[in-house]
Structures are given as structure tokens and as C-alpha cells.
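These notes concern the structure reproduced below.
Moving on, here comes subunit A:
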Amino acid sequence: MAGIQSQSALVAENLCKNFGALAATQNVNLRVEGKGVHALIGPNGAGKTTLVNLLSGALPPSSGRVLLSGQDVSRVDMPGRVARGLSRTYQITSIYPEWTVWRNLALSVQGRSGTSMRFWQPVTGERALYRQAAEIAEEVGLTSRLNAPASDLSHGERKQLDVALALASNPKFLLMDEPMAGLGHEESVRMVDLIRRIAGIRAVLLIEHDMDAVFSLANEVSVLVYGQIIASGTPEAIKNDPEVQRAYLGDDHAA
Partner candidate 1 sequence: MKRLLPFLLLALGLALPFILTAMGQEYYISFASRVLVVALAASALNLILGYGGLVSFGHAAYFGAGAYTAALLAGKGAGLPAQLLVGTGVAALLAFVFGWAALRTRGVYFIMITLALAQMLYYLAVSSDSLGGEDGLRISRAALWGDLTLGDDRAMYYTALTALTLGLFVIWRVVHSRFGEVVQAARDNETRTAALGYPVRRYQLVNFVIGGALAGLAGVLMTQISGFTNPSLLSWQQSGQFMMMVILGGVGTFWAGLLGTAVLLGLEEYLGEVTERWPLFVGLILLGVMLFAPKGLGSLGTLFGRKKKEVVE
Partner candidate 2 sequence: MHNFMKLAALTVLLSASALAQNAVKVGFVSTLSGPGSGLGVDARDGFNLALKHLGNKLGGLPVEISFSDDKQDADTARQAVDKAIKRDKVDFLTGIIFSNLLLAVGDTVFDSKTPYISLNAGPSQYAGSGCNAYFYNVAWQNDNLHEAMGKYVNSRKFSDVYILAPNYPAGKDALTGFKRFFKGKITAEVYTKVNQLDFAAEIAQIRAARPKAVYTFQPGGSGINFIKQYAEAGLLKEIPLFLPGFSADADVIKAVGPNMVGIFNTSQWAMELSNPTNAKFVADFKATYGRNPSLYAAQGYDAALLMSEAVKDVKGNLSDGAALRKALENTSFISTHGAFKFNKNHYPVQDIYLRQVAKVGGSIQNRLVGKVFSNHEDAYAKDRKMK
């Protein structure tokens, strides 16, 4: 299967990142493709966010490569990777708190619809931007909050907005960094729903601590410990992997 789909895959090859003496990412090989959720789990400090930063282009790798649909994008910056269909969400929600939800989303839509080097026409005159923004709001369930300033949103709604911002660029690959962090039960359920819908048409790399969510969503799981992938496979296989249980799930179960 991997061979057939290789034209549309996000691939990490021997990816390494050092901060001084600290090796935050060591020889990571990873492949995300097609549709559905590939979950990345691991204890705190395993280097998950660093990996997302390397994949999204926020950080340059110390060595190794990142391939996007067969192209080496290791030297391509974040905007360049977005243009190639890779988008991300943030663990700590990253939105424009002083803007309304609508304006947040319109900005994001603007990025995929024509150049933004337009200096003269008022952006508020562009109906299409706002219409598409409203559609995305509908998709993530924020329609009723369109006119609210983002700073007025609840924590869960902000998480939704963060996801919506990433979605607006219409990515083929979506990196989601702990979308469930800090959510209440009901909000979590809604988010799981949302992720399932998103993953229906694109590939999602999901980093998450909520194991129930991970195992209900993922069709593949990789485990990152101390910057290294120690196991990769179907959720069932991972659950039963003794090394994973010892290194990671064991602690979780004990707690």
C-alpha cells in the first residue's frame, strides 16, 4: 500500500534535531498518508512537539529529510509547506484573540484564495472570503460565534477555532498537536467527532494524551520515547506491544 500511495505522503526520513547536547529527535522515520488518523503518542518530554515543528517547518532539522508528496521540503519554510498542502494546529491555541471569529477565519481563507499582495481594495468588501469563512465555521460548529471576539470564546471553542484556521487552507495533511488538551468531557466528544470528519478526506497526524480518543480514532499509532520511535503499528498491535507497555502505557495504567 505504501508504495502505491507514495506520491501523496508526508514522510520523515532519519530526522534528527539537537538542541546543544540534547538530542530532542533521534532518527525518526515516519509516514503519514492517504486518509485517516495516524496517532503519535508518548510520555511528556518525548519530543512530540519538536517533531511537529520539524514536520511543519517551524524548525530546521539537524539532519535527515522531510518529504511532502515525494518532494524534499527540508529547506522549505512553513508558508512553503502550507502551499504544498501541509497545515497544523497548536497545543497552546494560536489564534488572533482581538479579532472576531469571522475575521480570524477570513484571514485564513484569504491565504488560499489568490494573492494577498493587494493594497487598495478593502478586504471587508470581499463577500466570498466571508462566505467561505462562514462555511468553515459551520464545519467546526462555530457558526453562532462568528461575530464574537476570539478572546470571548471558551477554551473548547478556541480549540475549535484553532483547528478551523488550519482547515481553511484546505490541507492534504494536517498535524494536530494535542487538540483535546484541557477539554471537558462534552467538548472532547465534539472534538473527536470533528477530527473523524476531518480525517475522512485527508491525512491527520494526531498527537494526543487522551488514549480513549487515540484508540477510537487512529488507524495507525506510533510511539515516541526520548525522541525515538520505539514502535509503530495498528492500535491493537501497539496496545499489546510489551515494550510500549513497559515504557509508556505501564506508567499510565499504574496511574
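One rule holds in what follows: contacts are C-beta pairs under 8 Å (C-beta built on N, C-alpha and C of every residue); 3 or more make two chains touch, one makes a residue touch a chain; residues count from 1.
Regarding candidate selection, all candidates are chains of the complex that A comes from, given by their letters.
These numbers come from a predicted model, not from an experiment.
Novice: Need the partner of subunit A in this complex, chosen from 1 or 2. Which is it?
Specialist: 1
Novice: Please name which positions on subunit A make contact with candidate 1 in the complex.
Specialist: Touch list, subunit A to candidate 1: 49-50, 53, 56, 58-59, 77-80, 82-83, 87-88, 90, 94-99, 103, 106-108, 110-112, 115-124, 126, 165-166, 168-169.
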